[in-house]
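Missing here: one protein chain of the complex. Every other protein chain is in place.
By letter and in written order, the chains are A and B; residue numbering begins at 1 in each of them.
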Amino acid sequence: GRGILVRSPDDRYSLGLRARIQLRETFLHVGNSDTNEINVKTLRLVVHGNVLVPELRYNIQLAFGGGDFETGSNSPIFDAFVDYTRFRDLNIRVGQFFVPFDRARTIREFALQLVDRQLVVRELSLDRDVGVMLSSNNLFGLRELLGYQFFIGGGDGRNRFAAYAPGPITVLRLTLRPFGTFDDDQEGDLTRAARPRLALGVAAAYNFRTSRAQSTYGTAFTAGTTNYTHLAADLVFKYRGFSLLAEGLWRRADVNVLERTETSGAVTREPTRSGYGYFVQGGMMVHPQVEVSARWEELFTRKGTDPQLVQLAQTQGKQLGGGVNLYLNGHALKLQGDYFYIFGSAGGDARHLARLQLDASF
Amino acid sequence: GRGILVRSPDDRYSLGLRARIQLRETFLHVGNSDTNEINVKTLRLVVHGNVLVPELRYNIQLAFGGGDFETGSNSPIFDAFVDYTRFRDLNIRVGQFFVPFDRARTIREFALQLVDRQLVVRELSLDRDVGVMLSSNNLFGLRELLGYQFFIGGGDGRNRFAAYAPGPITVLRLTLRPFGTFDDDQEGDLTRAARPRLALGVAAAYNFRTSRAQSTYGTAFTAGTTNYTHLAADLVFKYRGFSLLAEGLWRRADVNVLERTETSGAVTREPTRSGYGYFVQGGMMVHPQVEVSARWEELFTRKGTDPQLVQLAQTQGKQLGGGVNLYLNGHALKLQGDYFYIFGSAGGDARHLARLQLDASF
Partner (left out) sequence: GRGILVRSPDDRYSLGLRARIQLRETFLHVGNSDTNEINVKTLRLVVHGNVLVPELRYNIQLAFGGGDFETGSNSPIFDAFVDYTRFRDLNIRVGQFFVPFDRARTIREFALQLVDRQLVVRELSLDRDVGVMLSSNNLFGLRELLGYQFFIGGGDGRNRFAAYAPGPITVLRLTLRPFGTFDDDQEGDLTRAARPRLALGVAAAYNFRTSRAQSTYGTAFTAGTTNYTHLAADLVFKYRGFSLLAEGLWRRADVNVLERTETSGAVTREPTRSGYGYFVQGGMMVHPQVEVSARWEELFTRKGTDPQLVQLAQTQGKQLGGGVNLYLNGHALKLQGDYFYIFGSAGGDARHLARLQLDASF
């Protein structure tokens, strides 16, 4: 479902409430070890609506799953923003929300066609931040051909309650949709429309003096800050139930290691994380409610970067998998199963990952 | 109150919202020490409704009280499940919810006739877990005479975000209600109906390779897993304002101590908790809105089990108490007071516990 929405008679105010849960069972086999994890992976509450005029909209999303919190933070706030959409070429958004960088990360989580996001995207994309976005999905009114998103924000990520060296993140994303706008913010082609749909996107970002290991998220540095440069390119294609999503991501830190010398003479050394990667995934609706899907992805690291990132790429950097989805109510109520074969350049035991998931929006 | 419920005109969707608070003052006297605790003991938000068809229902319960969180977890999720009740003999529930083991623990918290649950139940019952339940309250359509609940789940409890050795919990509960179904999931006989009502239940559970000290909750083991066997028998009787609730519980671990030898040669030893106990409690509505109630309970431990559990039984294992409830709006708005005399087999100072509580559902 889409929750409830209560409107004032004059359309000046509205308030809607939605909820969503995700139940997940994860089975992992590696070497001679079997492990299991079953939980309510996430639970979301969304409050949304408009104030004063229909064009002034707000959106609040709280995430209550055990893994949804930042280390050391009790705050469940994911999204908290206000949109002003009066001007076709200059929509304005202020608050905390997804940095508009690549396609894969800005697809909403309830609309994935495999159980979870790509490793490449979880490692290399930009996560939520606080700032201002200027955007349009129909720039110059050219039949929704052109879009852009420009973001400037703190660059140190969501729910950061600390004073740090000032240094913003700046993001520019450009999109081209030759056949007009479509649901490229949802994976899969549930509409199965007989016309081809295509979205191409490129983006660049510069995060000046960030205090976090993965640019807008991850461990907080204590030894200083670094500058990260980000690039992305992505493609969405849909036609008659077939969907293709492909993306490349690239991230480089200015320095490989941050160093701070304590007054005692001891030196704190903190590595930064530079790498790149890509993924390709596709799906086919084999029945109005059933989809099969597959994905291949590779993660690479830059020489001299964080040894932990290097090890991640060497042991889990290559992932090949497939899945089946049963859409009971579209993405709003679905059963998902997938399997991944996970390996890396270093050899060693491969991982076999099997997951079963119920994703339900109310 | 019962909160609000917004329905779509075709009954395909609905969403309801409820809240509940519990304000509690606790005074404890033991030896020559007096202590006091006053707080919002719990605050709940419940979102519930149906999607697609009336028989597909969902329920989300968040608990925000300071004592409602698992150690090390920020997640306030208590319940998150979906019910499919199309088939009389095979209701299906998937998600996180109370393990359907004994009567006392599955009585909802807002419907207690004393301020808090029994020590025996808090120690020996099974807490929330993630899994699947098959059940019926009217098996074979025999005038609601027979009921069953079969549960299979992870066995490691709610909001566990860790991979562990696989090993499910399996629970089977059987109930007999000779005079048909009634509100045996609420304590007290607020309806004061002139017909006798009786529910008898027995249950068994086997938690294979659990990682937690009290089977589905409590401290997480680091030295390995154990298997727990559980048994329960319970009785509810209500007649003309009189209510009786009695229950026996039994839990045994396969081993008394888990041991893990570190590579350094050091040995980590973690005790398991085996014990049994029972309680009897009764209430009488002396006025349409006033009830007096009393309870007696005893907790016993198995030889060789966790010394902390042994000490608990020896100092607080016997509890005798009584209370008065003023029902302003049934269980949805009530004032409760109770007093308990708490002692054990070891002698020593008895505890005098007095509590005052406002429980209000909105």
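Quick note on the criterion: contacts are C-beta pairs under 8 Å (C-beta built on N, C-alpha and C of every residue); 3 or more make two chains touch, one makes a residue touch a chain.
Only a predicted model underlies this, so the values are computations on that prediction, with no experimental measurement involved.
S.K.: Can you say which of A:Val94, A:Leu174, A:Ala246 or A:Ala294 touches the chain missing from this structure?
M.R.: For the chain that is not drawn, the touching residue is A:Val94.
S.K.: One chain isn't shown here. Among B:Phe27, B:Tyr206 or B:Tyr339, which residue touches it?
M.R.: B:Phe27
S.K.: In the whole complex, not just what's shown, which of B:Leu139, B:Val257, B:Val280 or B:Ala360 touches the removed chain?
M.R.: B:Ala360
S.K.: Give me the subunit A residues in contact with the hidden chain, please.
M.R.: Counting only subunit A, the missing chain is touched by 6, 13, 15, 17, 47, 49, 51-52, 58, 60, 62, 73-77, 80, 82, 94-96, 130-131, 153-154, 156, 158-167.
S.K.: So that we can see where the missing chain sits, which residues of subunit B does it touch?
M.R.: Given the touch definition above, subunit B has residues 1-4, 6, 17, 19, 21, 23, 25-28, 34-40, 43, 45, 64-69, 73-74, 76, 328-329, 332-333, 358, 360, 362 touching the missing chain.
Criterion: only the chains that are shown with their structure count from here on.
S.K.: For the two copies subunit A and subunit B, what rotation in degrees overlays their C-alpha atoms? Round to the nearest 5.
M.R.: To map subunit A onto subunit B, rotate by about 120 degrees.
S.K.: Per the centroid of Cα atoms for each chain, what is the distance between subunit A and subunit B, given in Å?
M.R.: Taking the mean C-alpha position of each chain, the two centres sit 38 Å apart.
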